[in-house]
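Omission of a single protein chain aside, the complex is shown with its protein chains in their original locations.
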Amino acid sequence: MLKSPPSETPAPQTLGELANLLQAELVGDAECQISGLATLTDAKPGQLSFLSNKHYRKYLVSTQASGVILHPDFANDYTGNKLLVANPYLAYAKLSAIFSHAPRVASGIHPDASVAEDAKVHLSASIAANAVIDSGAEIAAGAQIGAGCFVGQNTIVGADTVLHANVSLYHGVVVGSACLFHSQVVVGSDGFGFAPDGKKWVKIHQLGGVVIGDHVELGACTTIDRGALADTLIGDGVIIDNQVQIAHNVQIGANTAIAAGACIAGSARIGENCTLSGMVGVVGHISLVDNVHVTALSLVTKSITTPGSYSSGTPIDETALWRKNAVRYGQLNSLAQRLKVLEKLQAPSE
Amino acid sequence: MLKSPPSETPAPQTLGELANLLQAELVGDAECQISGLATLTDAKPGQLSFLSNKHYRKYLVSTQASGVILHPDFANDYTGNKLLVANPYLAYAKLSAIFSHAPRVASGIHPDASVAEDAKVHLSASIAANAVIDSGAEIAAGAQIGAGCFVGQNTIVGADTVLHANVSLYHGVVVGSACLFHSQVVVGSDGFGFAPDGKKWVKIHQLGGVVIGDHVELGACTTIDRGALADTLIGDGVIIDNQVQIAHNVQIGANTAIAAGACIAGSARIGENCTLSGMVGVVGHISLVDNVHVTALSLVTKSITTPGSYSSGTPIDETALWRKNAVRYGQLNSLAQRLKVLEKLQAPSE
Partner (left out) sequence: MLKSPPSETPAPQTLGELANLLQAELVGDAECQISGLATLTDAKPGQLSFLSNKHYRKYLVSTQASGVILHPDFANDYTGNKLLVANPYLAYAKLSAIFSHAPRVASGIHPDASVAEDAKVHLSASIAANAVIDSGAEIAAGAQIGAGCFVGQNTIVGADTVLHANVSLYHGVVVGSACLFHSQVVVGSDGFGFAPDGKKWVKIHQLGGVVIGDHVELGACTTIDRGALADTLIGDGVIIDNQVQIAHNVQIGANTAIAAGACIAGSARIGENCTLSGMVGVVGHISLVDNVHVTALSLVTKSITTPGSYSSGTPIDETALWRKNAVRYGQLNSLAQRLKVLEKLQAPSE
């Protein structure tokens, strides 16, 4: 029977220690013990909070937090212990790592793990119960492969990369270092390639692979297909939410963020530092330059060559009202033409 | 080798027994044996059917069913054995439980299950082959954990809750009683929290958990993220279809129903008894009151404060026609302004 190591309950930190870590200016008690983080409204004594959105400023007066991370502009709005920083949200992010009690997903090689003889598993890598590491796979230093994961033939998992339970990596996938894949992620499944022969579909076997850079995070149930000939490419620092589909031969530029439910079709290229909102669709074979933002549930049907924000869709309304307007959508072209006719009647000489 | 218990083939019931169960008025043969349920058109002798939608009334005359569940208003439309009830659809639902032959997902503790020494598994709970129960997890009375599931550290699975094969529950998740999670569900993955530092994304470790009430059903491949600080909350009796994404710190009120493909962004609050149709998107940080209905593929971009039905989107049309109208969408503001100009020309004094 398995005995996992205990949850890593973080030791309390003093405000002074935290101030050093953040290079923050501490105004208050450096010895005050902090055991965790919380929102301004939820915080109890012993917890540290933060203000990053001025809409929550009003909660400063009543918060029970033992300290608050603040921008200097708001220093006078709070009388308790303050950690002053230029970017409170980023400071909170940095501290979240310290107070995280997320357990390791694996420690050592579990006896119930199934590791091929010729797989190369680094001494410091860990494989959990019922994970399966196939022939020729390589698991680098510090990597953790969670329960029930599958790592296919010749696939490479980089240093310190963590796969949560039940992730499936096919053969011929390369994953960089310090990546984090959530449960049920699939990488390397066949791209959706088929040629019609007049009667049925003939499968186009996907001969490429997937190459994922460093510091990439993939959300639960996200799927990344292998390429048809060349590889599907995910750049360094890319962050992808849950239930995102990345088709074969897509290329995602470094540090791009893709929110839940988005769907990127084959051979699309997304630049660096893009942000695709939830449920965004991107059709195949188009390109988005760097620094493109797309709003939720929009469909990108043509290449975007200028940075900026892009949208499609219609506003939400009461159904009965919406229906009356929606019916008119089918008449838009006619309405436009009829308008033009009226305009000509007003100015017949034009 | 595993030998599962046999499928639970339900024993035949007599119409009299079923009438008692439903508190229905039986008009006909109480001794008639019923071995299963079927639609009016598919039913064979020995099967029981029902009429809940009057469009199917025409099938009463030709059905081969041995009996039909009916509203009294339709009693004269059918000459066979009748079970008269006020709500035939609800009666059918109740009987579906009796005629279900779905097997248990686990019986006893399978020798190939991997259970941490300090996990607490109730005597009457069952864990299937290759499921992994991590340190400190608690599996309550009557719960069934299916093949290949992962239950993370300190996670609690309530009484009689069933997890189908390959479900992944992270650490620090609380699941109530009598819940049903379908295969590939993920609960407790990290919310999509990242702070930009000017060059890259800094991960915000998600310190909250997930709390799921009683009688909650989650469909296949549905994902529920853990909260950033506070917990993500799913109320009692909530029913969620397949491939639904629930982001961190979402709160879903009791008895709300969410259909397939919907996507609820972070910190959104959905009231009680709401119904979100398929592929509905809800943006973050908004609230929907109780009894809100949203139609399919709509995007809810602002809080809804009045019960009722809400929609966005455009109607389906032949592509060639649609394209002509869609092109005009980009001219809508201009058309509206030109219309106003024409109106002014008609009534210059206004």
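Some notes on this structure:
Labels A and B are assigned to the chains in the order they are written; within every chain, residues are numbered from 1.
Just so it is clear, a contact is a pair of C-beta atoms (placed from the backbone, for glycine too) under 8 Å apart; a residue touches a chain by one contact, two chains touch by 3 or more.
Bear in mind the structure is a predicted one, so any value in this text is a computation, not a measurement.
Of the options A:Thr14, A:Gln153, A:Asn291 or A:Asn333, the residue whose C-beta touches the omitted chain is A:Gln153.
Residue A:Val132 is the one among A:Leu18, A:Ala65, A:Leu95 or A:Val132 that touches the chain missing from this view.
Annotation: of A:Cys221, A:Ile234 or A:Leu276, A:Cys221 touches the absent chain (contact as defined above).
Think of the hidden chain as still there; on subunit A it touches residues 112, 114-118, 130, 132, 134-136, 148, 150, 152-154, 166, 168, 170-172, 184, 186, 189-190, 192-197, 199-207, 221, 223, 225, 228-230, 243, 245, 247, 261, 263, 265, 279, 281, 283, 293, 295, 297-302, 308-315, 317, 321, 324-329, 331-332, 335, 338-339, 342, 345. Contact residues of subunit B toward the unshown chain are 1-7, 36-39, 42, 87, 89-90, 92-94, 96-97, 99-103, 110, 112, 128-130, 146-148, 164-166, 180, 182-184, 215, 217, 219-221, 237, 239, 241-243, 255, 257, 259-261, 278-279, 296-297, 313-320, 322-323, 326-327, 329-333, 335-336, 339, 342-343, 346.
By our rule, only the chains that are shown with their structure count from here on.
Subunit A and subunit B have CA centres that are 25 Å apart.
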